[in-house]
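Every protein chain except one is present and positioned as in the full complex.
A, B and C label the chains in the order they appear, each numbered from 1.
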Amino acid sequence: MGRYIARRLLYLMMVVLIITLATFLIFYVMPPGDPAVAFAGKTPTPEVIEQVKIQFGLDKPIHVQYLTFVRNIFLGDEYGWPGLGFSFDTRSPVKEELFTRAAVTMQLGFGAAVLWLLVGISVGIVSALRRRTMVDRAAMGFALFGVSAPVFAVGLFALFVFWQQLDWSPGTGYVPIREDPGEWLAHMILPWAVLALQYAAFYARMVRGNLLETLGEDYIRTARAKGLSERKVIGKHGLRSSLTPVVTIFGLDFSLLLGGAVLTESVFNIPGLGQLVISAVNRSDIPVVLAVTVVAALFVTFMSLVVDVIYGFLDPRVRLS
Amino acid sequence: MSQAIEDFGLPVQGPISGQDTEQVEGRTPRQLFWLRFRQDKVAFVGLAVILLLTLTAIFAPVIADKVAHRGPNDQTLAREMTDEFGLPKGPNETYIFGADKAGRDLFVRVIYGARTSLLVAIVATGISVVIGVTLGMIAGFIGGKIDTIISRLIDVILSLPLLLFAIGIAAACSTSKEGCLGGRIKPGLGLVVFIIAAFSWPYIARIVRGNTLSIREKEFIEASRSLGARNSRIMFREVLPNLVAPIIIYATLIIPNNIIFEAALSFLGLGVPQKTPSWGRMLSDASRLLEVAPWMMIFPALFLVLTTLAFNLLGDGLRDALDPRAGR
Amino acid sequence: MTQERLLEVKDLKVHFNTPDGIVRAVDGVSFKLDRGETLGIVGESGSGKSVTCLTSLRLTNLESADVSGEVIFKGRDLLKITKEELRQVRGKELSMIFQDPFACLHPLYKVGDQIAEAIFAHEDCSKQAAKKRVVDLLGAVGIPRPDSRYNDYPHQFSGGMRQRAMIAMALVHNPDVLIADEPTTALDVTVQAQILDLIERLKTDFNVGVILITHDLGVVADVAQTVMVMYAGRPVEIGTKDRVFSQPLHPYTWGLLESIPHVDQKGTRLVPIQGMPPSLIRVPPGCPFHPRCPHRFEPCDKDVPELYDRGGGHPDACHLSIEDKKRLWNERERRRRKVAS
Partner (left out) sequence: MSQIAPTEPASSGPGRRDGALIEVRNLSKHFPVTEGIIFRKEVARVQAVADVSFTLMPGETLGLVGESGCGKSTTARLITKLLPASSGQIFFEGRDITKLSRRDMLPLRREIQMIFQDPYSSVNPKQTVGQIIGAPFDIHKIPGDQKKQVRELMDRVGLNPEHYNRYPHEFSGGQRQRIGVARALALRPKVIICDEPVSALDVSIQAQILNLLEDLQDEFKLTYLFISHDLGVVRHISDRIAVMYLGHVVEVAQADELYEDPKHPYTAALLSAVPKAYSDTDARERVVLTGDVPSPMDPPSGCPFHPRCPKARIVAGSKDKVPDNCRDVMPPLGEVASNHYAACWYPVDVGEKLHRAAHA
């Protein structure tokens, strides 16, 4: 197991390098023009631009800039660890803003994840056990709709119905939990549900498929043949095999949520990382976009390590081979 | 059906006769597929919707011109369809979907939106299928270091927060008219297609690689090799025909993803250019007028969901018919 | 040996409804099993031998199946009793082992725990006591170092050891009947010998009735006392091993015996059965074997021959008279020996 983790870690280091390189290329090499110009203000004089270049190291060759960038991430910069750069727009270190926003996105993500796991898995199980009944057909029909419906369309529709028409929801926006837990909850329920819908639908389909496949396995027949009750056969032997792969998928989905939350935050006007990126993009605030992307990617790689370790514990074939 | 039935040698059908060498009544794979697919009414509905949408998209100018007598950016009737506060009016007999905030006919814009959606999704899917099949087959068939490199690339791309990257690229390449990478990638439809294709080929590649790996282990590949066939022949004559079914299935299933992808980018203001009608952008416009002009949200959303749903229905149906063992 | 009737299957039929038509997997099977007896069921793939036994314990997917007939186990019809009663029988009084020991153990649980689970299914027992019993059983079926092997996962076991573990699991409650469905098909011949030896030993030690399903006539000849030959979902003859192998009555059995290459003698040309087994969706009318039978005559394609003793000493299902059978079999034997010498 130790060796296994060590190997995964080594691999992850490489992934992080590739991701930082890709991000760096996208934002510093792909666009035409000079990043310094964007920073220097509305009517930049050549002197100001030159000054900015020196201040942010933009005068150095591109590979030196990249190495500095990577070094800052791992070792920190003058604003502490991790070094994520300095916003052109707010003229302050990106880090603080980013972490405040990340906390909001995390609240959105956690709530949605709990919801979609609960709904998705239970609907999947029920559907599989009631295969070819009306319950199954209805659930799978709804799931198909769920995987087909884009989150922003559903979000707008939900706002229209539950806010405009029924007035059950307090509408868009975000209230910090410390200010008013009730309001916080009221404002989060709709975004959670909307964000969870697509995943819940996908998980329901996946769990149903996995469980049906597992129930056809020979070892399920063995479990029945030795006289286990149907509850045990399905609850212990069936679910264990069909839910184990869900761990991997969930880890990846949850970590990628940082990216996917952009749309939800945009629809519900929640000041998370997604909104930060969109506003940064609109203001050409490249360091912020870069920092968010890198942090998101690091989170993904970290989560994939966590998932691998958990999976190793759940599946002895991985752990002991 | 459970395992038990497969043991009866069901594939062997037909009246038996005195000789093992007598024929077995059989159907070609295509007939079998059609037989199963025909029974899947839901998938058929999906197919019908897609055909209808495609026709609408192709004939959008004709419909707009001859039927509605308006173009997608036609604002000549703006005064007619905006009220005294400059807010758009809702659906009526002439403007069946109502108008948008600039007083343009929403029906015409939605039809043109189908054009954009289908065009972007299908072209992007086509590109990603070409890249995905090529790389997936090479990785699966040749194996070794090449496989390691391609597989890792697939893993890395699939584990990127791709919407963030897409936003990044879209933003980086849209800062000015000359595009990015020294003008090689220009903002506009092409950029959107490029971004979508760049992030969706790994799905195809992963499926193709997996299938190729399992086909490579089949004895008919060894048989071909023992006859002295070269790799190119084995790849194109032996492996590729066996990949057609999974490629069709998964291409059908990533089209709706790509439609949503385009709509999402446009929703965020980073997709197709301003003037091009797009469901995503229409929804973005609608979000600010949700209270006063809900039809601006409802019709594009309806079309968007209907389209993706139709493709998903078709894809599921194709999977059931082409590969009855998977799912269900 | 006490003559205690353990299991009696009467006119069992299992028909599956599939989109392609009705699959007559089992179409009228009857047999009996006494304590201490080993019944061998032989047949080619698709002859219905596995479905017969799986259905006896209601382990087939019966959602879309029509099942009729009776499976009387110690006086109770297993097809009629409640699910809870059935659960009490399974693994306690009637155990089963399967063909593929690789697929039959749950890959994510320890082998020992899976066997212990069979104990807990039928009695309350402390964890330690259960573990001790499992370790003893693992030792009894010939697994070395059973106490450390208890904690292994199935993928750490070889094929032979997994089948031993399955046998241990089947034996935790000293069942009355052990059904072994192709228990050695997936194993090498030297390991097969070990497993057959083990089953033989257990049968004597525990005085159980054993049903052994196989496609290998050699395996049956080796361990069975009674043999039932099946074809297209029906038994074609049932008799003691010696009778079925020395005086077989059904042309299908003859064909089977003549198709096998011998280890002991070289050089004779094999006499294959012509044609191939029928689709179970369209079983030929009359005797299902008639299209492949070189001795078919007038009634064969119309009347289904019943299974009863026509005077040959054991029941068979063939329209030929017993005299014709004896003559034909002896002719075939003579021809075969002539070629051999």
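In this section, contacts are C-beta pairs under 8 Å (C-beta built on N, C-alpha and C of every residue); 3 or more make two chains touch, one makes a residue touch a chain.
Since this is a predicted model, take the numbers as computed values, not measurements.
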| item | value |
| --- | --- |
| Option from C:Leu7, C:Leu79 or C:Leu196 whose C-beta touches the chain left out | C:Leu196 |
| Residue of B:Lys41, B:Arg230 or B:Lys275 touching the missing chain in the full complex | B:Arg230 |
| Sole residue of C:His215, C:Arg243 or C:His295 that reaches the chain not shown, by the stated touch rule | C:His215 |
| For chain B, residues in touch with the removed chain | 9, 11-12, 19-29, 148, 152, 218-220, 222-230, 233, 237-238, 241-242, 244 |
| Hidden partner chain, residues of chain C it touches | 44-45, 158-161, 188-194, 196-197, 215-223, 245, 255-264, 266-267, 269-273, 276-277 |
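The definition used in the following text is that only the chains that are shown with their structure count from here on.
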| item | value |
| --- | --- |
| Of all other chains, the one whose Cα centre sits farthest from chain B | C |
| Pair of chains joined by the greatest number of C-beta pairs in contact | A-B |
| Whole-Å gap between the CA centroids of chain A and chain C | 54 |
| Inter-centroid spacing, chain C versus chain B (mean Cα positions, whole Å) | 51 |
| Residues within chain C bordering two or more other chains | 54 |
| Residues within chain A bordering two or more other chains | 218 |
| Partner chain A, residues of chain B touching it in the complex | 2-3, 155-156, 159-165, 167-169, 171-173, 175-176, 178-183, 185, 256, 260, 263-264, 267-270, 280, 283, 286-287, 290-291, 294, 297-298, 300-301, 304-305, 308-309, 311-313, 316, 327-328 |
| Contact set on chain A toward chain B in their complex | 15, 18-19, 22-23, 26-27, 29-33, 144-145, 147-150, 152-153, 156-157, 159-160, 164, 209, 212, 216, 218, 252, 255-256, 258-260, 262-263, 266-267, 277-278, 281-282, 284, 289-290, 292-293, 296-297, 300-301, 304 |
| Partner chain A, residues of chain C touching it in the complex | 54, 57, 59, 83, 87-92, 95-96, 98, 100, 103-109, 117-118, 121-122, 153, 155-156, 166, 169-170 |
